[in-house]
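Working notes, beginning with the structure itself.
Some chains have been omitted; the remaining ones sit where they do in the full complex.
Per-chain residue numbering starts at 1, and chain names A, B and C are given in the order in which the chains are listed.
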Amino acid sequence: SSNASTEGTPEKIRMDYAYYSPTSLVLKEKGWLEEEFEEEGIEIEWVLSQGSNKALEFLNSNSVDFGSSAGAAALISKANGAPIKNVYIYSKPEWTALVTMPDSDISSVKDLSGKKVAATIGTDPYIFLLRALSAEGIPAADVEIINMQHGDGANALTKGSVDAWAGLDPNMARVELESDASLFYRNVDFNTYGFLNVREDFAADYPEYVNRVIAAYEKAREWTIENPEEAAGILAKEASISMEVAQLTMERNDFSEAIPEMIHHDALIEAGKVLQAGEVIEANVDLEEITSELIEPSFAEETIGD
Amino acid sequence: MSLELKNVGRTFADKQAVRDVSFTAKQGEIIGLLGTSGCGKSTILRAISGLDSEYDGEIAVNGKVTRDIQEEVGFIFQEPRLFPWLTVLDNVTFGLKGSKSEKEKLGKAYLENVGLNDSAHLFPKQLSGGMAQRVAIARALVTSPEILLLDEPFSALDAFTKMQLQDLLLNIWKTYQSTIVIVTHDIDEATYLCDRIIILRGQPGKIDKEIGISEPRPRARGSMLLADIKTEILESLGLNRTEVLVK
Amino acid sequence: MEKLESEVSSVLTKDYASKRKQQIKRSKNVENIVLGSIISIILLFVWEILSRLEVFPSYMLPAPSVVLGTIIGLGQDGSLWGHIGITTYRVLAGFVLGTAVAVVLGSFVGFYQKAEQLFDPMIQAFRSIPSLAWVPLFILWMGIGEPSKITMIGVGVFFPVYLNMVSGIFGVDRKLIEVGKINKLNSFQLVTRIILPASLPSFLTGLRSGLGLGWMFVVAAELMGASQGLGYLLVLGQNTLSPETILASIILFAVIGKLTDWILKIVEARALHWQDRLVKS
């Protein structure tokens, strides 16, 4: 590994940043990590993840040490044997909801039967859709789920090719603002949180450094909570989106909880069941077990304490 | 069909290849073009055919000045130019119209004429040089064109085959009263076939001499008159002082 | 009597000779297949061994046997044929569409100076637009149905076919075209009877290139709301972080792409038998 160490010190720490994790943007922008490790001569390398699956690919291939993903995505990867741990929650986002166009006759989940709904299989919006359907007692088979990438789904919705879309921010914020699309079903608890994952190797070799990275993240989180306006500005600039979209996206992020806890555990198990039903995770996987293996609160607890 | 060239010349990218060529060919006349290599014989044929329209001067076909490709022109190029993806028979029938069986019948007849009836199914890559040339000859003759432009048609052939094909050409000429312009390096051939022989010379080439041959056809290949004309031509090419050539 | 015997024997020899020829041909075919698979088989072996030795982590690059298991699993639950069938259908339909348009446009551009000046620059510009970039545009223009997917694949096929066609036409020997002109072919006949056959080698290369691109564009096409197909399988694998699925789809792409290319290669060999090629050492 490129982290060939002398006395337990990594040569460099490879972080990912992602537009779906505003905290990571703030951290990168402020340069607190660089500051923290400057004296030891440890380099910080930033890599952009365009989506959860890319972040996990980077982690798995030992291209980054820390990667940000949706909780469900981390779970799927873990179920496939990925050597990762979740050590920190960067936000509790409400990044997904069910969206339809204003002139549509859909106003609740019940109206979805027999309709075409776009969603990206395996991702949070997909899980959200399935959980929403099962919560309302509609069999998934009654709905025609069209597998499309998030952006394409939004396009298909505005074009009228599908009746509804399990949306994802910032795309969702944008259609909401610009095409008057309405979020007809929202439920924060059906989202699976923003997970900061670390490679198991790294965590085992340099536990101290995991703590220090978490500490830096904490600093960014607190700053974000205190300066929502400026944080939105950073997001808008980095992701090249308009300020309104950025603000709306930020509003739907709850940065108050950072330590992985039972509630995250439970949310993942629920998501895992849906995924198992959808054959994304194999039926013989023990969800309890891999969820416990995935979520490792000890670092955050140690750093943040309470 | 009659042919009339008036002051025809051709310049390629600043280099003049041939200039000031004028002659007339009446319907049914056979004209021979002789001249040193590179003096512009092929260039003249291409101008007459209309394949090249960038010449100076004027060419009239049947009294009409034109630069287009003429209907009813047959051209035997200096190279065989066979289509490599067609069999010998298909190459020969290439320019024919009509039903397939008719075309094949005609094509086979002409292949027989050039002595290639066994080779109808071969592809050009399987032919010898002379065979390819004969296929090209058959392809041009089969359309029984009213104007025939021949660019060294028989040069790749042995003496025996050559004579046979010369007679075939005369047969066709007799049947269709074609007007023929033939480029050749073989003086015996020129005297045997032509009513008039035009000798080009120089670079850029221009007409040096015109010799008429009035002997009626069929001519005897060994005839005294032809032998005299041959001597005249050789002399005008500066070739009768054989000793000079032997170093 | 003697003559008869010798005739019979000559017939026999001839028979024998043609049989031997067939045998030789068949054994050459077998040899070809064996030689052609050697490297693939070696690679698979090395991969399998490295996987077993855990040099490649299974969560990223599972062993070939595991991937094969996935494919067989797909075959057993019946979905495999659906994926292969629909994708092959889309590629072939798009191939036909793209080729047809390329032939028409390519002939025009190759033949008429004005057409070249008008169309070629724009076509060349479109050529470097990646498949993914077309996706939103196609959704806008044609929605997410089959026509949209097939057209998208057609776009991919179009470019190499067009490019090879045009350059093939440019390369046709003037000498042969002149033969056509002397025989008073009109432009259309010139194209069909001389230019197309003469540029056939280049055109066939274009077809093979185009078919390859067709397979590549399938992924973008199947991003537009497909629920079946190899491209769908690939994207699904990436979204669900399932390397077996990704590799299974890659292998299926390779195998089926190879098969379709092989058909074209046979067509090529047949269509170009007249070429005066060197017999290779």
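To be clear about the criterion, contacts are C-beta pairs under 8 Å (C-beta built on N, C-alpha and C of every residue); 3 or more make two chains touch, one makes a residue touch a chain.
Remember, predicted model here, so these are calculated numbers, not experimental data.
Q: Just one representative per chain kind is placed here; work out the formula for the complete complex.
A: Overall formula of the complex, using the displayed labels: A x1, B x2, C x2.
The definition used in the following text is that only the chains that are shown with their structure count from here on.
Q: Give me the two chains with the most inter-chain contact pairs.
A: Result: the chain pair A-C has the most contacts.
Q: So which chain is the furthest away from chain A, centre to centre on CA atoms?
A: B
Q: Once you find the CA centre of chain A and the CA centre of chain C, what distance in Å lies between them?
A: One centre to the other, that is 40 Å.
Q: What's the distance between the Cα centroids of chain A and chain B, rounded to whole Å?
A: 84
Q: At least two other chains touched by the same residue of chain C: list those residues.
A: none
Q: On chain A, where are the residues touching two or more other chains?
A: none
Q: What residues on chain A touch chain C, complex-wise?
A: Per the touch definition, chain A meets chain C at residues 53, 56-57, 60-61, 73, 76-77, 80-83, 118, 120-123, 145-149, 151-152, 155-156, 159, 161-162, 280.
Q: Quick one: which bits of chain C touch chain B in the complex? Just the residue numbers, please.
A: Chain C residues touching chain B: 175-176, 178-179, 181-184, 193-194, 197-198, 200, 274-276.
Q: Contact residues on chain C for chain A in the complex?
A: Going by the criterion above, the answer is residues 57-60, 135-136, 139-140, 143-144, 223-227, 232, 235-236, 238-243.
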